[in-house]
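Removed: one protein chain of the complex. Kept in place: all other protein chains.
Right, chain A next:
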Amino acid sequence: MPVIVMASPKGGVGKSTCAVLLASEFARMGADVTVLDCDPNKSLTRWASHGAPSGVTLKGDVGRSEIVPTIRSADGDGKIVIVDLEGVASQLVSRAISQADLVIVPMQPTALDAEIGSEALALVREEEEALGRSIRHAVVLTKTSAAVKSRVQKELEAQLSGAGIDVIEPSLVARAAFSELFAYGGDLTAMMNDPEMVTGGKVDKALANAQAFTEAVYERLK
């Protein structure tokens, strides 16, 4: 089953949020999901400490030396491996990319995120050349506005498409529920059904966004 790697040398672009959403949605679909938390900030470990959804197993503290054998051992029939990487340019990132079936590069619709995120895209292409095999990769725009598509976002989408880069639709909208997952643990469905969980936003909209995003990722894994 596939290995999905979240990569961007820039921090705060939404790698961990993408990883949590994909892990919980694929687990809801019945997959056995292993999430590797390779980020020293341990965002996913914190999320799982509040309670990971059924079907999600987390492995933390995976470093440069362990990343390749850990992915290899986690991979298997009926399993999806999701790797959340640190927001720096490191060998850990380049090694994880080499093991990916799909590399997702999250970026906010800003010039800075696009510039730094493009380093990850360039690295994927160079690894493809060095390894002699294709590594599917795509960009997802994150923390976008629910109301309007900004001029910068439109320009960035046009630039990415013009450069032949796959852009995942839909983008991930800035939703309070996404960030609050890290405070409550679990998944959006549990959040929506639990009246004890108080969020500042619309969980149903967030769930619909996460499901559409997961569907778009699924299409790229077939």
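Going forward, a residue touches a chain if its C-beta (ideal position, glycine included) is under 8 Å from a C-beta of that chain, and two chains touch if they have at least 3 such contacts; residues count from 1.
Basically, contacts and distances are computed from a predicted model.
Student: One chain of this complex is missing from the view, so tell me which of "Chromosome partitioning protein ParB", "MucB/RseB-like sigma(E) regulatory protein", "Cyclic nucleotide-binding domain-containing protein" or "NADH dehydrogenase subunit G" is its UniProt name.
Tutor: UniProt protein name of the non-displayed chain: "Chromosome partitioning protein ParB".
Student: Which residue among A:Thr57, A:Ser90, A:Gln153 or A:Ser179 touches the omitted chain?
Tutor: Reading the full complex, the residue touching the unseen chain is A:Ser90.
Student: Consider the whole complex, including the chain that is not shown, and state which of A:Met6, A:Ala19, A:Val35 or A:Ile80 touches that chain.
Tutor: A:Ile80
Student: On chain A, where is the contact patch with the chain that was removed from view?
Tutor: The missing chain touches chain A at positions 1-3, 9, 25-26, 28-31, 63-65, 68-69, 72, 75, 78, 80, 88-95, 97-99, 101, 119, 122-123, 126-127, 129-131, 133, 211, 214-215, 218, 221-222.
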